[in-house]
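Everything below concerns the one structure shown next.
Heads up, one of the protein chains got dropped from this complex, but the rest are sitting where they should.
Per-chain residue numbering starts at 1, and chain names A, B and C are given in the order in which the chains are listed.
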C-alpha cells in the first residue's frame, strides 16, 4: 500500500525522449524527433567535452566519497549515475543563465566553474555555502539548498526578477536570461515545488524545472511519491513537460537546450523529468542494501551514462589518446581535490557572528566580544 | 502580467459536465453522458428537496449577512451563488461519509444536519468551532478551517484511516465510507493541497477533492492562480478529474455521487472542479466593486443556480403551492436564526482554559485561578 | 523646519511605502489582495494605481510561495516588501522565513544581502475570528538572522517602514492592527530614531513599564491611571524586538527599581520572558521587586467575545504595578 515494491515504472519508450541507446547507438525514440537537429549541430569538441565532464567529475565524486570514508568529510552525497542528466542540462545552459541546484549537483556546479573543493567545504563542515554565486567565476551557480524543494521558489523569484527587468524575450538568445532549478523525485512532493510552479505559470517566468528522478529518496522508491510519471504534473499548471532519458547525455542536452531557449524567448516555464538512477548510496551515511536489490543496481549499471557515451564516441572514432587524456585529467582533479581538502581550514570563531546580518547588530557584537574574552581567559590561564 | 483581467476563462462547453442549461432545460453536454442515469433515477421528492435546500439556505445566508450589517456578527462569508455545487455534492454524500468544509460551506453543513446557528457562533465570536463533529446529529461534518488548504490534509489522513481500517471497498455502498473535502480556487495554490493530493494518490484514499472555483479569491481572479482549468492538476497525480457546471445542481449531484461511489469502492481518489460564482462579497468586510465589474456580476446572476432549478421544476410541473411552501420555510428558518443568534451567549471565562488540553495542565490551572481571583477582586472592590 | 501632518497609522504606513517606492524602483510590494483592493486594511491603497502591476503584485494565494519568490527577487536586486494578510497566516511561510530568509546571508558568508521586509498586521482588539488576532512575534525574535520591529505611533510607522526597507537585512515588520485607525502627528521631514532603538515615551520615577506595539497605548493609559493614585510610571516603547535595545530599559529599571513587562502574546518562552530575564540579570542590584510580566494567557487566542478578558488591559498592568510596589 505504501510503496508498491522497489521497481518503479520504466520510462515509456515512446514518450520519453532518448537519442542514445544503452549500448551507445543513435536510436532516437519517436518523441526525440524535434531534438535531433540540436544534437546534429554538436561537433566533436563538444561531444568529447560532454564525456570529459562526466568522467572527470565522476572521479572527483569517488574521491570525495573516499575522503568521507577516511574521516575527512562529515558526509558526501554521490552524484554517480546522474552525470548525463547533469552534464546535458548544465552544458545546455548559456553563460548568462542562473542555476539553482539542490545538493547533489556536483557535476552541474563544476561545469559552471565552481571549484569542486568549494563543494567539499559544505560537506566537511567548514562552511554552509562554499562559494560566492555573485562572483562571475562561479557561472551564476547558486548555493546548495538542503531543505528539500525550497530552492524552486528562489529560482522562480529570480526568474520573475529577470522578467520584471526585461532581461528575457528580447529575441537575443545570447543575452536573454533564463533560470534552471534542480530538484529530486522525493522533493517533488513538497508543497514548495507546487507553489513554485503556480507562481512560475502565473508570471510566465523564463525558467526550467529540472527534476532528476533517480528512483529513490533515500530508502523510499519514487512510486511512493507518485504512481504515474512525475513529468505529468507540469501540464496541470499549463506548463509544457518533457520526460527524457537522463542517462543519455545527448537527449538531456537537447531537451534542456530547447526548453531553456523557449523559456528565455518568452514562451513561459518548462518542466523536464530526467529519468536516471542514483548508482551509489544516498550519502555516505546510507546503506542501500537495506532497501534495494542488487539486481536493480545491476540493471542500471548496464545503463551507465558514461559507458554509453564512451561507446558512442568510440564508434564515432574517438582516439584512445583522448580517453587516456581524460583519464589522466580525472586522476589529477581527484588528487588535487584530495590535497586541497586536507588543507581546508576551519572557519574562524568570529566568522560565526560576522555574516548573520549585513548591518551592525549590538546583541551579536556583545556575544562576539564575550566569546573573545572568554577564550582569551583560557589562554591567559594556560600561559 | 499579474492578473490578466477580471474575466477568466469560460467553462469549456464540451469538457465541462452540464445537464441543466441556464434556462432550466435539460441539455446535457457531451461529457454528461455517463451521468444521465444518475439524474434520471432522481424522483420528484429528491428534485424538490434540492430546490428546497438551495432556497432555504440562501434565505438563511441573507439573514446572516443582514445580522452582520446590524452588528450582530463579526463577519459573514456569504454562500450565495454556490448553492447548486454545495447541494449537489452534499446530497451526493451518503450518511456514513465524512465532509471537511472550508468556511463557506453553509449549505453543505446545514444539509448534513448542522444547526445554522452553530455556524453563526464562529462568525459571532462566541466559538472557534460551533458544533461537535463527533455528534451523529451533525452528519460527520467537520469544523470549518480558516487556514486555507489545511483541511485537505486532514481529509486525506481521515480517508487513509478509513482505508487502514478496511471501512471501504467491501462492495457495500451503504456502509463503505468515503471523504469529501471542500476548498476554493485561491486555496488551490497552497502547498498543502498538493501534498494532500500526493498522499491521497499514494495511499489510494477513498476521497473526493471538491474545488469550488467561484472565480475569485477575495479580489484576485482565478486566472492569477492558474491560466488553465484547475481541474487539470489532478491527473498529474494519477487522479481522475471532472469539471462540472457548479451552478447546475443536477450535474453537481451526479458527478459527485459517482466520484464518491467510485472512491468508496476502492478505485482511488477523485477530483472535481465545480465552476461557479461567488455572487456576494467575499465577506461582509469586502467591497467587490473595487475589483470586479457589474457586467460580470450580471452575467452570473443570469446563471443563478436557484432560478435555473426553479425553471426546471416548473417545467416539470411543480405546483405553486410547493414554491410557496419553500418560501415559507425559508422565511421561518431565517427568522428563527435571527432570534436564536441574538440569544447566543458569550462563552464563559473558564472555557478559554478548559479545552486547550485534554489532560491536566498545571500552568493553565494556575492562570485560570489567577484570572478568577483577579476578577473576583473587582467584584469585591465594587461591592 | 519640520513638516508635521496628522494622519492615521495606516495612512502613515501607506505614505512611508509610497515614499520608499518613489525613492527606489527596486522596491516591490507583494501579497494577497494588496493591489486592486489596496489590502484588507487598505495599507497599500492606491499604490498599484500609482506604480503599476509590476511594482505592486497581487500574487497567487500561497504564503510560502510569496516569501520564497521574494527571496529570489531579492537575489536579483529587488527589495520586496511582503504583506501577510493576518498574523495567523504567516505560518505556511515559516519554513522559507526561518530556514531560508533568515539564513541566506550567513550561508553566503556575507556575499549576499537579503533586503526583504515582511509586514504582518498582528494583535487583538478588533473582534475578529480565529487566526486574525494573534501576536506571533516571539517565533521571529527567537530566530537568528531576522530583525523584528514593531512601531506604535504613526510617526514611527512612517519612518520605520522606510528604515526597514532600507535595511540590507530581512526585517519582520509587526503592525499592531488595532492602531491602524487612530491618528497621530507625523514629522515628514525629521527622521525618527534608528530602527533598533527603544525609547522612553513617558518619564516616571516609581515603576518602569515596558512594551511594544499596541501595548504601548495600554501602558500609557495605565501610567495615567497610576498617576491619579500617586504612582509615577516610566514607559518604554521597545520598538525593536530583535535586537532589543537594552540601554534605555536598563537605565529606567535602575532608576525605578521596579519593572513590569507587558505584551499581548502568550507569556511562555516569549519576548516578555527575554526582557524580564535580562533586566533581572543586569539590573540585579537595583531591583526592589522582581520583574513582573503581564501577557496573554498560554491558550490559543480565544473567540472574540472573550478577547476583553484575554488581552492585558490597563487594569491588568496596574495590578502588576501594585504587586511590584508591594515588594
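Convention: a contact is a pair of C-beta atoms (placed from the backbone, for glycine too) under 8 Å apart; a residue touches a chain by one contact, two chains touch by 3 or more.
This is a predicted model, so every value here is computed, not measured.
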Displayed chains contacted by the hidden chain, counting the whole assembly: A, B, C
Of B:63, B:127, B:256 or B:283, the one touching the omitted chain in the full complex: B:127
From B:162, B:217, B:344 or B:371, residue that would touch the chain that is not displayed: B:162
Which of A:124, A:257, A:270 or A:310 contacts the chain that the document leaves out: A:124
Those residues of chain C which, in the complete complex, touch the missing chain: 88, 91-92, 94-95, 98-99, 102-103, 106-107, 130-131, 138-139, 141-142, 144-145, 241-242, 266, 268-274, 276-278, 280-282, 284, 289-293, 297-300, 327
Chain B, residues in touch with the chain not shown (by the definition above): 127-129, 132-135, 142-143, 145, 147, 150, 152-162, 164-165, 191-192, 195-196, 198-199, 202, 351, 354-359, 361-364
Contacts of chain A with the absent chain, listed as residue ranges: 1-3, 74-75, 122-128, 146-148, 186-187, 189-192, 217-220, 224-225, 285, 290-291, 346-347, 349, 351-353, 356, 363-364, 367, 371, 374-375, 378
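Operating definition for what follows: only the chains that are shown with their structure count from here on.
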Whole-Å gap between the CA centroids of chain A and chain B: 44
Geometric centre distance via CA averages, chain C-chain A, whole Å: 41
Residues of chain C engaged with two or more neighbouring chains: 54, 59-60, 62, 64-65
Residues of chain B whose C-beta touches two or more other chains: 1-2, 189-192, 224-225
